[in-house]
Every structure is written in C-alpha cells, then in structure tokens.
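Below are the structure tokens for one structure; questions will follow.
Excerpt of the complex: some chains, original placement.
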Amino acid sequence: MRWRAVVAVELKPGVLDPQGEAVREALRRMGHDHVSDVRVGKRIQLLLEAAEEGEARARVRDICESLLVNPVLERYAFDIEPEGER
Amino acid sequence: MRLGVVIFPGSNCDRDALAAAEIAGYEAVPLWHGESAVEGVDAIILPGGFSYGDALRAGALAATAPVMAGVRRFAARGGAVLGICNGFQILCEAGLLPGALTRNRDLAFHCHDVALTVVTARTPWTRALAPGERLVLPVAHGEGRYVVPPEELDRLEAQDQIVFRYEDNFNGSCGAVAGVCNRAGNVVGMMPHPERRVEAVLGGEAGLGVFRSLRLAAAGVTRP
Amino acid sequence: MSLSASPEARWTSVGLTEEEYREIVRRLGREPNDVELGLFGVMWSEHCSYKSSRKLLKILPSAGERVRLGPGENAGVLDIGGGWAVALRIESHNHPSAVEPYQGAATGVGGIVRDILSTGARPVALLDALSFGLPDSPRDRALLRGIVEGIGGYGNCLGVPTVGGETVFHSGYDGQPLVNVMCVGLVRLERLVRGRAEGEGNVLMLVGARTGRDGIHGASLLASRGLSEGGEDKRPAVQVGDPFIGKRLIEACAELVEAGWVAGLTDLGAAGLTSAAAEAAGRAGRGVVLELDRVPLREDGMTPYEIMLSESQERMLIIATPEGAGRVEAACRRWGLEAAAVGRVTGDGYLRVRWRGREVAAVPVRDLTEAAPAYERPWRAPAPVTPEPGRGVAAGPSRGGAAAPSHGGAPRPADPSEAFLDFLSSVHVASRAPVYRRYDHEVQTNTVLRPGHDAAVIRVRGTRKGLALATDGAGRWGGLDPYYAGAIAVAEAARNVSCVGAEPIGLTDCLNFGNPEDPHVMWQFRRALEGIRDACLALGIPVTGGNVSFYNETDGRQIPPTPVVGMVGLIEDIERLVPSSPRCPGALWLLGGGAVSQEGSLWQMWREGRVHGQCPPLDLSLEAAVQALVREAAGHGWIRAAHDVSDGGLLVAAAEMALSPEIPWGLRLQLPEAGDAWTAAYGEGGARVLVVPAGPEAERALMRRAEERAVPCREVGRLTEDGRVIVKSGRDAWVDVAAERAARAWKEGWAWLL
C-alpha cells in the first residue's frame, strides 16, 4: 500500500535562524510590521510503500533520523496518510 | 557616460563592477538600496553577491528593496540595466526578466570558467559582440539554473530574448540559458561575471565587450 | 546552567580543577559567585588561556623588520611597504566541525575573518587547511562534504575569496577532522587599530548580531576536552553562522576605521563578551564596566552568566570615544546592524558586570588574562627515542619502500603504468579542484594566481605588489617525528610561496594536537615547536601569531600531531610571478636535492594505508638556498614555471606540471640511474623544485647561479606536445601512458566524493 508522508523539519528553539531573521527584516521594511517572528524550515514529502500504517510510520521515522534531520540543530514531526486521499 | 552600480546589503561584486566600469572608460557611481530615486545615470548594473544573505530564494528580498522602484522606472523608460549573477536573480524575482533562477542541478556551488555563445547582439550589453561568438567567462554561483515553462522558452527564443547560452550546460538551465533580456532588450541578466575579465593580469579581457557595448548602443551603432 | 551547591560540582561544571578553584578563592580572597566562576571557567580554559602552551610558544621567533603586530594581538600585521600592511591569522575549528560539520566550518570562517577585522584590515583572502579521515566510511564522507560546503557557504556569501588551502586524508583523522582557516587582510598602516580598551571613559559598543544562548561553553569547553566525553549535553552549544551579518560587519568596520572613529576594535570569539572585554582591557592595562541590561538579546530570560558566556557569532566590540559613539551607531544602522553601548573603560583594572542595578561580578582583569595559570605539563619522549633528523640520520634511498616493505605492507605493484594512474587518481594525489571550485576564489577581482598553483597570488590594488599565500600541514610526518613535521611544514609553505616568485615574510601557525595531559602528546608538541623554530630561523621568517588546538582525541585516540603553517609571501611586481605549469612546453630542471625515501611518503600511505619508518633527513641550509635560487630565477624571468616536489615525490610533481593545463602537456622524465625506480619516482625528502627554464640563455644563467649558491641543478626531462607521459628508468620506458588518460585520472579522481 502506498503512503504519503509530509515531514516538517524545523530548527530547534533557540537555534539562530538567519534566513528567518532576514525575511522578518524584509517584511518589516515592506510595511508588514505586524509580523514578529519568522522561522524557515523544510517540508519534505515522501511517497512510500508499506503494508500498514504502523510500518509506514516506522519507516518514515527511520528516514528522518538517519537522513532528513540533523539532530544537532533540528527537530521534526510528520503526518502520514494513504496516498490518493488528498 | 555614467554607470550606476546598486549596492544591496550583501552585494559583494559591487566594487568589482564599479572598477570594471571605470576600466571600460565610464564614470561609475554607487547607488544605495534604500534610495528609490535613481537619477543621473545612463545605465544601471545590479552586481553579484548574496544580497540579504540569499535568504528564502536568491534575489527574492532584494527585489523588494526601495531602489527597485527606481530601477523599474528607469527600465520602463528604456534605460539599459544589467544584472550579473545575483543581479540577474534579482531582476527575475522583481519580474523585470522572465523566468526564475534556482539551485544548480548538482546542488553545488560552481566557480570556474565556462564557455558561452552569444545569441543576440541587439541588447545594449551585447552590441559589441557578434551572434555566434564564443566567450569564456567565469561563473560563481550555487543558484544559477534558469527555469521557465517550455512554452515560455519557445516564446523567448521566438522573440530573440535569449542573450547567452552555455556551451556545456553544467547547471541544468532550461535551454542552456546563461543570459536573457526583456522583450524590449534593454534589461539583461546573465549568470557569468564579465566584470571579472576586464584586465589581462586577471586572466584576460573577455568581459570587456559587455561593458563596451553600452557605448556603441548609446551611439546608436547596430551590428550588421 | 545551574551551578549546584556541591563544592566539587562548582569547579567541574565550568571545566576547572580543584587547584584552579582554590587559586581563584585565594586571589579573590573569597568564594567567587556563580557569574564570576563562569568568567574564570572560560578564561582559564585551555582554549582561551593557552595554559598548556603559553610558556612553550615563547620559543618561536616573532621579531622581524616588517612585524607591526605580533603574537598576543587578534592578528599579526606585517608592513609590506608603500604604506600598506597585511594582517594574517589562522585558527582551528576542529571540535565544532566534528560535531556539526557545516556550521562548524562556516563559523570557523566567520571567526577568523573577525580576527582580521579587529586590526582595521579589510579581509582579502581565505585559505582552508583541511584534514580528513580516509573517506571510506559514510561518516567521514559526510564530514568531508559538510565541511567543504560550510567553508564555501560562509566564505562565498561573505565575498572574501577562498584562494587556497589543502586537503589531506589520513586514518588518524577518522571521525576527528581538522578545520584550520586562515584569513588575510589589507590595511593602510596609518589606519591600523588594535584590540585595546584605551582611554578611561571610552564607550564599549557591541555591534552586530544579537546575543542568544548559542555556544555557552561551546568553543571554549568543547575545545578543551576530547570529543568522547560528555556527548549530548554539549550539543545545544553548536553555533550557527550568519554570513549576511558577517558581510555587513566587514563593511561597517571598514567605514568606521576609514573615518577614524574607532579607538579599539576586537572580535567576540570563544568566551564571547567575557574574553573580548577582558582581553581588550588587559592589553591596555585598564578596567571595564559592562551593563548587561543594554546588551541586545535574542532570547528572553537570559541570565548574566549566559550573556557573558554566549558565543553567538557575528559580534564585534568597538571601543569609541563618547563623541564617536553616536557615529558608530549611525554607521552601523546604515548597514542594518544594531550597535549598543554596553559599557565603558575604567581605570581600576577590574572587569565589573552590572545587571538590574546590581554589580554581579567584579574580578581583576589581570587574573582573567595574563595572570591566568600557565602550566609546564610533564612530557615524555616515546621509547625507543627517534633519532633526531637533520643530525645525520639519513634514511637511505633504498630502505623500506615498495620493494621491501619494512612492515609487511602491500606487495610491489605489478605494472608501473597502472600503478601511476591509480596513484594519480587516489584521494591523496588527485587534483583538489573538486574542493576549490566550490569556493568563490575570484571575488574582489584581485586573484592573479588562482588555486591550483603552489601558492595563490592576490594583487594589492593600486600598487604593483602581490601577496603569495599558501598553507601546509604535516600530520603525515607528525606521527613519525613531530620535529620534522614542524620544520617541514614551515619549509614547504615557504617553498610554495618562493615557487611563485615571492619572498616569505611572515607566517601564522595552527598547532593541532591531542590531549596535553598525556606526556607523550606534550613531548610531540615541544618537538614540533622546536622544528618550527629551527626552520623559521634558518629561513628568516617570523611567526606573527597562531592558534593551538589541543584535545583532538576520541576515545583515547589522538590525532597525529599536525602543525599547519599559513605563509604570506611578498612579490614586488606581479608581472614577475611564476605559475606552477608553463604556458608553453620546455625543458624540466630539478633544483636542489637531498636523500629520498619511501618512508613516510604519500606513496607509502596510499599503498599501505599508513605511514611508518623514519623521516628523511632535513637540510635547512639547502632549503634556504634552493628557495633563494627560485626566487632569483623568477625575478630575472629565467623560469616560466616552478613547482615544488613534495607530496607524491618527483613523478607526481612533474605530472602535475604536465597535466594541470586544460589541454595537458606530454611528459618525459628520466629517473636517476641508481637505486630503485619506485623510490626515485615517488620517494619524498630533500629540498627540491622543478622548473621550466625560459630558454637557452636563461638556462645558462640559472646554471651559473645554482653553482654559486651550491644548489644541485640538472635537467630531468621535458614537457612535450606529443600527448604521452613516458618515464624512463635507465633506458627502459618504465611508465608509458597517454597524457589524456593520465590527466583524466588526476582531474576526476575523487570528484565523486563531493
């Protein structure tokens, strides 16, 4: 069965986000001064095969920890659903 | 002639462009990103670098800087504008040039010489060059892959808007495009760095033609 | 960080020993409070205090006619004439890079650039000396990629060209890579500033990024212990670099220095505000008061302890007159940088910290800086004692080696041509272009000789002068004989610079070693320093400063002792510089000589996966004579190319000259009649340079001068246009391959790794 996983990777709280800072400053300059904080992270979408949801989750977790996420700086969360539902 | 070079925070080829313009015989003046009035210049260069740290997408933040309003007006009046590397990215992000520039196909930064073919001499920045001419210039970028939808690429070709092509399409650009212009031809963007090749001691003068073109264009010279 | 009440936890929590803690109590005449203890902890850390090395470093010669600022300042400064001075410094970022390769390397670049800024100079070049484990594990490959990307990611954005460096592979760096970054800057002599908090009442302005919780006890503690201890608790300490702010700091500082509004300038590196303020005050013999409520913070609820110890990147401390402070602020604001007046210079010699209306720390500046402890750590030579090289213990050319590996290593390769191609394409020898083409090496449009030559050359705009820059490390020799390693690092870096026609005028060194509490490591350190000293004296080059990185150990595995040298050479007329490969073919001459052996060579490393045996004999007077001869030949235009013979030996050096142009030359090389061909081709040792004379007249002149200087000199082959690489041993063609094929092997050997 095919699953679609969407992984959200973000910088850990307290880790400097130079991109987010630069974007926030630019927004302020553009007049969007109601924006107080910007953090830029990654959104990774995977299509994978797995017999059932538990297996799919385990695989995605493994992929996150072995490749997608740098645990020194980042943390992650993911959603999973059978492919085709969206 | 007076050439203005825009300094954005994070521009790092601004001084190089100013120096190259002077070597090519122009008066060169800096233009500050925070000033929306762009006056007293005959042409504008948006230089290379990492404006605003290339946050989000290269050129995205600079495209919203106050000076771009002035550049837009200048371009609309037919003024000659050249975006080099980051400057090209800014012009695309600002919508002054078609398409977008994104990460190189191999995801790596590339700093080396590349061979280009000049496609059109109709722009004020290529008037001194001949279509079909081969030019070797350095590149130094990580986000230089030119992207346009296929039908748009056809249109650009039909309208003579492709300015340079890579001989070896190392970064995976659509149509091997290394430089494009707007419909009118007065706004040009290119990824390679002509300002780095204007002195023999630095490896040759292959980039001088781009700068010299401006004078020919101003004098109304067109190549046969 | 919570400092618990148990007395032992007090000192261990800040990385101090019980004796050190007692010493603090003795000096203060009371128990330090938590903030004060934090200040002592970082300032007395190995990283900040150089407590294991300070006394020993004094043996390095640091005086010279050109030296304007020497050791002890943020960077060394050399007068290059015409009113210009060059600032130079090298620094390690080994520990952070092992933990987080991209950010570790990136912040290494940022950090060294700000050291150069501190002299008022504009950074004009970067070099990165990298040492990696053998790239056969995914972990070591990831470190390689991350580190190279980090150097490029920061340096490219900054707009400072990365013009050189080195890339070394050795199993001793498995899991513990070395990242040594050198920065060079240019400053008008009259604009030189110093990292001193002069002038009572002057204002301390903190400029640049906001202060967050990054790297509390980061660089200082991380680099003062091995990698295996701790683990997870050190992880939140990783700093993230922001080159966009770094770039704006360069511009703002350049403007301020040019306008003369800066009385003193210093960067915030390890130990952040604490060390910047204390060192600036210490150098001037002053005190400072810091008002922590004025420090712009990135995070809520930071304690004085955290603010003082934060290692947030991209911050500088400007000492301005009270009238100048407003101008500093305005100039910074123009670049979108915050500038806050966070303190002032006092006359009482104390570092005082105020927060919420209270004084939360008061410590004599001297106790944090020059009066910090300095140890003479015990040292012990390994048994059996390695005979001192250079004192007549020659490793004969036929000893060891492929024919009769002394430690039962790899058998002799079957086919010399195939072996040649394999060696050329190995990570040890293949072209470094896969690394340096990821670095912008041309920005600022001053790079006259780009990476790929013995040294890079950048011009000094507005003059005819050029600076030749090179780094050389010697970890491969370090494990065999640290004395030799120290000396050869200096000699080869100077040789690199001489080969392009420049005179070496000063160097900065980065000493990468294991745990200094291990007496054997301490012995290695002393011997390496002696080697550096002797080579500097023999070649007449001052050491203007440097950096020591200890505790490069993982689970008791020490790195090979690795002295790295960053050399600056001066060339008076850039038209006279000499590339490593000629524009047209010609005869190939070998200048110099000396005994050559496979022991310790790159060839041995490649064949056997490790080096062993003895270092070749060292002849520093021949070294000096060869280098002087090459420079003279360059100055007179007698040579069209010069390349030093080092890593990989004679054949590799000749092959690099032939194969590096876009369309490779062919090569003829005649190996000496006597001895083993493998050793003659790939053996290392001696002081040797290959040159291409500029014609018959130049050959005669070169020959004559070589005789006068007692430098051996003979023709060993030619660069040709026939597309073949043919190496003869005696009358036989020993290696015979197409130049095109050899060039491909060398150019593409390890591109896949990156």
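Going by the order they are written in, the chains are A, B and C; count residues from 1 in each one.
Throughout what follows, contacts are C-beta pairs under 8 Å (C-beta built on N, C-alpha and C of every residue); 3 or more make two chains touch, one makes a residue touch a chain.
Just so we're clear, the structure is a prediction, and the values are computed from it rather than from any experiment.
Trainee: What copy formula describes every protein chain in this structure file?
Mentor: Listing the labels with their copy numbers over the full complex gives A x2, B x1, C x1.
Just so we're on the same page, only the chains that are shown with their structure count from here on.
Trainee: Quick one: do these chains touch in a line, a ring, a star, all-to-all (complete), or other?
Mentor: Its topology is that of a complete graph.
Trainee: Hunt down the residues of chain A that sit against at least two other chains at once, touch-wise.
Mentor: Residue numbers touching two or more other chains: 18, 21-22.
Trainee: Using the touch rule from the top of the page, what residues of chain C touch 2 or more other chains?
Mentor: Each of 242-244, 336 in chain C touches at least two other chains.
Trainee: Touching residues of chain B toward chain C in the complex: what are they?
Mentor: 9-10, 12-13, 15-16, 19-20, 48-50, 52-55, 108-112, 138, 140, 142, 193, 195-196, 199, 201-203
Trainee: Residues of chain A touching chain B in their complex?
Mentor: Where chain A meets chain B, its residues are 18-23, 26, 29-30, 40.
Trainee: Can you list the residues on chain C that touch chain B in the complex?
Mentor: Residues 152, 156-159, 242-244, 247-248, 335-336, 433, 436-448, 450, 459, 574-575, 754 of chain C touch chain B in their complex.
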